[in-house]
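What follows is a short report on a single structure.
Here the complex is missing one protein chain, while the rest keep their positions.
All chains are identified by letter, namely A, B and C, in their written order; residue positions are counted from 1 within each chain.
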Amino acid sequence: MNVGFIGLGHMGMGMAANLLKARHQVTVYNRTHEKARALAARGAKIAGTVSEACQGDAVITMLANDAAVESVVLEFEGVLASLRPGALHVSSSTISVALSGRLNEEHRNYGHRYVAAPVFGRPEAAAAAELTVVAGGEADALEAARPLLAAIGRKVFVIGDVPQAANLVKLSGNFLNGSVIESLGEAFALITKGGIDRQRYLEILASLFNVPAYNIYGALIASGQFEPPGFAAPLGQKDIRLLLAAADTLGVPMPVASLLRDRFLTLIAHGGERLDWSAIGGLAAKDAGVAAA
Amino acid sequence: MNVGFIGLGHMGMGMAANLLKARHQVTVYNRTHEKARALAARGAKIAGTVSEACQGDAVITMLANDAAVESVVLEFEGVLASLRPGALHVSSSTISVALSGRLNEEHRNYGHRYVAAPVFGRPEAAAAAELTVVAGGEADALEAARPLLAAIGRKVFVIGDVPQAANLVKLSGNFLNGSVIESLGEAFALITKGGIDRQRYLEILASLFNVPAYNIYGALIASGQFEPPGFAAPLGQKDIRLLLAAADTLGVPMPVASLLRDRFLTLIAHGGERLDWSAIGGLAAKDAGVAAA
Amino acid sequence: MNVGFIGLGHMGMGMAANLLKARHQVTVYNRTHEKARALAARGAKIAGTVSEACQGDAVITMLANDAAVESVVLEFEGVLASLRPGALHVSSSTISVALSGRLNEEHRNYGHRYVAAPVFGRPEAAAAAELTVVAGGEADALEAARPLLAAIGRKVFVIGDVPQAANLVKLSGNFLNGSVIESLGEAFALITKGGIDRQRYLEILASLFNVPAYNIYGALIASGQFEPPGFAAPLGQKDIRLLLAAADTLGVPMPVASLLRDRFLTLIAHGGERLDWSAIGGLAAKDAGVAAA
Partner (left out) sequence: MNVGFIGLGHMGMGMAANLLKARHQVTVYNRTHEKARALAARGAKIAGTVSEACQGDAVITMLANDAAVESVVLEFEGVLASLRPGALHVSSSTISVALSGRLNEEHRNYGHRYVAAPVFGRPEAAAAAELTVVAGGEADALEAARPLLAAIGRKVFVIGDVPQAANLVKLSGNFLNGSVIESLGEAFALITKGGIDRQRYLEILASLFNVPAYNIYGALIASGQFEPPGFAAPLGQKDIRLLLAAADTLGVPMPVASLLRDRFLTLIAHGGERLDWSAIGGLAAKDAGVAAA
C-alpha cells in the first residue's frame, strides 16, 4: 500500500519501520527531519510537508496530543485538505474522544475514510510489531486499514463503527495502568513500613500478577528509580485529563481517576515532569514518611 | 508428619486433602463434623475436640477470622494449651497483623514454634495444591513447616523471621485484588455508557492483563452476575478492615483502600452481604446510572 | 452614572433594580424582553440589542456561564465592539478564570476598563442589595466601578489589580459551600442511621455553625426537599468544573473538589438536573441505604 506516516516519535519510528518491513511504500513526515532520514535508509520516501505525506492511499498519524493532531490534520494544507476522496486516515495517536469524533465528521464531509486505531504497548513493543491495536470505523474503512494495522500490531481488536469508541478504550486502558501504579504505590508504602523486603515482595507479586504492568511498574516503584522516563509523567497526566473529560461528557463518576488526577498534580508540583509516570506510585510512600528507596 | 488440621471450610478441605495425599498423618477437627467425615474416607483421623487435634508434631489452623482463631487458639483447652513444647502451629487464616503478633508471643512463652503462612488462591487452587504460600517465622519453625507447606502450595515464599509480616503481605495482596475490582468497575461503567460491547472489552482486557484477577473479576463485572459468591462480600470487607487497621498502626495513608472501605459499606447497606466481593465493581456503574447488565 | 445592564436572571433583576434605586441611569438588555419590561416601570430604559446597552459610561454583565459571556461580549456587535474607549465593563458573572483573563486582555487592547466583580449571595440577597462583592482590576477601573458596586452589595472586597483573581475567589467560595453540603450530607446520613432526630440535630448545628450555608443547606438536607432549586444542580456542577479547571492550571490537587465533581455526576446521572445543588447532600444517605426523609 502507498501510505504516509506522520509523527516519528518513540512509538512512530517503530511503527513506520514495520510498515516498511511489510513491504508497504511509506512516505514519512516529521516536524524535525533527522528522524525521517533514519528511515530513508530503510526505503522510506521523505516528505517535506504534511501534504506530501498525504498523496497516497492512506496516511497514518501518530502524534503527541490533541494540539498536534489539530495542527497537522485541520490546519491549512493539512491532512484534511490534502487527502484525495476515498483515501484513508488512520489516527493512532492517544487523543480525546471529542477530537476523534470531530475528525470523523470532517473526514466524512470530505469523502475520506477514517479509522481511529490507538495502540497499547511501549516503544519496544512498537519496534517489535507487538502492539495491541484497537480499531473503530466504518466496515470499508476498517477493511482498507487491515493490512496496515496487521503490520504494526500483534493483535487487532475491532470495536465497532464509531471510531472514537476506540479512543475511549485506549483511555480506559491507560486508566487501568494508572490504577495499577497507584495501588502498587500504596501496597509498597505499607509493606516497606512493615519492614518487608521490597525485592522479595516483587517476587511474590510476580507470582500473583504476572503481566507487564505489574512487573514493570512494580520494579520501578520498588527501586524508586523513575528516570529516565519510559512514558513521561506529563503524558500520563494528559491521558487522565482526557479520560476525565470523556467521563464528564458521558456522566460517569470515577473516583480512582480523580485520585490519579490529584496525584499527577502533586507530582508535577514537585518537579516530576521529567520522571516516568509511574513516579506517582512513589507518592503514597512519601505521604507515609518512608525514606526514598 | 503427624499433623492436626483445624477448619474445614472451602479452603481447608482442599488443603487437608492434599496433606493426606502427601502421606502425612492428618487428624482433622471442624466445628460441624460432617465435613470431617468426608476426609475420614481418605484416611484422616477425626478429632472430637480442638485439643485432640493438637497431639502431634504440628497443627494447622485455617479459620474464617480473628474471632474464630482467638476462640480456637487462646481459649480453654485450645491450641495454645494443648500443643506440647517444641510442637509447631501453622496459622494459614487471613487474620489481623496484631493477632498474628500476639500468637507469636504466646507460643514463644509456651515453648512452641509458630509460623504464619497465609495463602493466595481460590478454593479450586486449594483443591489442586496450587496455592501461593507466604510464610514468616523463625528459621527452625519454617524448616519444620516446609513439608506441610510444600504439600498445599505450588510455591512458598519465605518473608522473614517476623511471622506477622506474612499476614501483612496477605492483606496487601487482597487489597491489590480489591483495587483491580474497583478500577475494572469504573472502566466498565465508562465503556458501557460509551456504547462499547462489554464482551469485546473483556477480550481486549485479556490481551493486556492476562492474569486470573482481571479475567475472573472482569467476567463477573461484565456479566453483572455476583451470585453465588466465590469469596463473599463480608469477607472482603473484613480484609479491607484488617488492612486499614494495619495501615493505621504503621502510619500509612492508603486512599484506594479508603475508597474500598466505603464501597463495601455501600454494598452491604444495599443487601450485598450474599454477593461475591467483586460486586463492589458494580457500584461505579450504578452511580453512573447504567442499567444492570 | 449612565450604565447598561445585561442579563436579567434571578440575580440580575435585583441588581439592576438596586442600581435604579441608587439613581443611576440604567439601560437594560435581556435575551427575552419580558423581564426588561418589569424594570421599565421602575425607570429603566430598554435596549433592543447588546450594543444599545453599551453606549453609556459602563456596562455590567450578569450571565449564566462562559458561553453566554463569550456570545454577549466577544461576538459581532457585542460588548467589546460596542463600548467606547475609556468605558468600563464590570463582569459579575461566575465564569472561568481563563475567560476573565481573556476579557481583561481584549478590553485592554480596545482601550476599555475592565473589572471582574463576581458576587456572593442568593437572589434574595441580590434583591436586598446585600451581596458580598469581590472586585479585581486596575485602580482607575475599580475607582470608576465603585458607585455601581456600592449600589448592589453590602460589602465590596478589592482583591488586587488582576481581575481574574476575583473570579478565582468566587469559585473557591462556591467550593467551600459545596464542601459544607457534602460534609453535612455525610453527617446527616450518620446521625439518621444512628437513630437521631434530624430536626433536633439541626438545632444543635445552628448552635455551632450559625451562618446561612449551614442553616440553609442543613434544613434542605434534613427535609430531603431539593425542589424547587434555589441554585440548580447543573450550575453547581459548572462551578466545580471551573474550579477544577483553575486548580489544574495552577497545579493544585483538591481532593474534596474531586469528590464534589463525582457527586454531581452521580446526581445528574439519576435525574437530578432539576434539583437544588444541595441535593448532592442526599447522596451519602442514599449510599448508606437511608430511606428518603
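Keep this in mind: a contact is a pair of C-beta atoms (placed from the backbone, for glycine too) under 8 Å apart; a residue touches a chain by one contact, two chains touch by 3 or more.
Worth saying up front: this structure is predicted, and the values here are computed from it rather than measured.
For the chain missing from the display, the contacting residue among C:Val26, C:Ala47, C:Val115 or C:Ile159 is C:Ile159, taking the whole complex into account. Within the complete assembly, C:Leu190 is the residue of C:Leu74, C:Leu190 or C:Leu235 that touches the hidden chain. Hidden from this view is one chain, which touches chain A at 262, 265-266, 269-270, 287-289. The missing chain lies against chain B, touching residues 241, 247-248, 251-255, 258-259, 261-263, 265-266, 268-269. For chain C, the residues touching the absent chain in the complete assembly are 97, 120, 132, 134, 155, 157, 159-160, 162, 165, 168-169, 172-173, 175-176, 179-180, 182-184, 186-187, 189-191, 193-197, 200-201, 203-205, 207-211, 213-214, 243, 246-247, 250-257, 259, 284, 287-289.
In this text, only the chains that are shown with their structure count from here on.
Two copies of one sequence, chain B and chain C, touch each other mainly through matching residues, since over half of the numbers at the interface are common to both. Using the mean of the Cα atoms as each chain's centre, the chain most removed from chain B is C. Note: centroid distance chain A to chain B, computed from Cα atoms, is 37 Å.
Rounded to whole angstrom, the centroid-to-centroid distance between chain A and chain C, based on C-alpha atoms, equals 40 Å. If each chain is reduced to the centroid of its CA atoms, chain B and chain C end up 53 Å from each other. Looking at chain A, one finds that residues 247, 251-255, 259 touch two or more other chains.
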